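For reference, the structure is listed below as structure tokens.
One chain of protein is taken out of this complex; the other chains stay put.
And now, chain A:
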Amino acid sequence: MTETPLTGRARADRAPHTLSEWQAAGGYEAVARALKLPPSEVLDRVDQANLNGRGGAGFPAAKKWKFMPEPGKSPGDGPSYLVVNGDEMEPGAFKDRFLLEALPHQLVEGAIITAYATHASVAYVLIRDEYRTAIANVKRAILEAEAAGLLGRDILGSGFSLTMKVKPSAGRYIVGEETALIESLEGKRAVPRKRPPFPAQSGLFGRPTTVNNVETISLVPHILEHGPQWFRALSRTEEGGTKLYAVSGRVHKPGLIEAPMGTTARELIERSGGVSGNGVLRCFQPGGGASGFLEAAELDIPLDFGNCAKAGSMFGTGTMIVLDQTACPIGVLARHQRFYARESCGWCTPCRDGLPWVARILDALEEGTARPGDLEILRMTAREAGPRGRTFCDLMGGAMSPLATALARFGDLFEAHLDGGCPIRRGIL
């Protein structure tokens, strides 16, 4: 059994498999196996596997699925839905692109099994507009599976039916937030909804809905194929499975690495050819733009949701951004904040007005036009609007965590920027 179940079957040139090629490699056996079990048993196995969602929050997949009502047990008429979140736009993230482009049948398999376990009869895969190859490849895989009776009515004679569709998006990071995504699928602006009710109670078109990330769904077939114990044993920590890590920024060979959950940043950076620039690490973000900064002292923590949170950061998408000593974390932060400011849906004032303010101050720090009082504004914003702050969704809170950790860890560097702009760029630090 492979140590890289998620990416092990991918081709070097990322070309997707045809259905027959995929089946020849053992594809859809997990589906056949799952459909012979009662849905509750499928759910139990995923529960025992300790699969945490890979979309950012790390919520246990099976725990979310348990909220989905059994057929006939939800008021009103209509199907229950599965929504696969392929909106990937987090700065530093490029993992779902690979899974969608190179392994579309793996995703279809995962969606069938997940829909079965959650009593859903319609599955949507929302994919961001820029991932045109991914959109085409997943559409093709769905058509092939339909033609072979692996989607549609009475799949493999099990009595279970599933319709699966790709819905391309059209820009805006906020579409990836699960309730905004549901609004978007309904044909509205992608503005997050109030929770509760949670999507499992009232989601797409008011019906019970599960939203999971592409990577989460792509892992599901392997749990059914090899069992929950095997899946847990893939990991070095309590959180099950392998993780499709990504490493970018100042490393010699940026790329994707499937490795046991709990792999350290040191190993991932080594496997990425080591730190580039001047070769000495300054800091890193373990899980995309919205994760707090960590430093050399944290190179050996096992990277998973629990351990990153304990270290004062966030595992997020598990996609690292690396900075060497000649890279300025305030410059990185400025790019992140401009992005989050641009992508705010505009619903809440601290986010709509606060983020552009933060971004402008960071730009001023870089240019050398910031004033001493500006740092206090940054501290105040990070404090007041941090995670679980005063906004409707986590976009603002997420944006604040790299800001808060940067202020705490690189206070001197912020001060130094007050005196004529970025000291690293000017070569004096």
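The criterion applied here is as follows: a residue touches a chain if its C-beta (ideal position, glycine included) is under 8 Å from a C-beta of that chain, and two chains touch if they have at least 3 such contacts; residues count from 1.
In the analysis below, contacts and distances are computed from a predicted model.
With the options "ABC transport system permease protein", "dihydrouracil dehydrogenase (NAD(+))", "Iron-sulfur cluster binding protein" or "NADH-quinone oxidoreductase subunit E" in hand, the undepicted chain maps to the protein name "NADH-quinone oxidoreductase subunit E" (source: UniProt). Of the candidate positions A:89, A:162, A:269 or A:385, contact with the unshown chain belongs to A:89.
When the omitted chain is restored, the residue from A:203, A:254, A:318 or A:397 that touches it is A:254.
Touch with the chain that is not drawn comes from one residue among A:181, A:219 or A:323, which is A:323. The omitted chain makes contact with chain A at the following residues, 88-94, 96-97, 128-133, 165, 167-172, 184-190, 205, 246, 248-250, 254-256, 289, 319, 321, 323, 327, 331-332, 335-336, 338-339.
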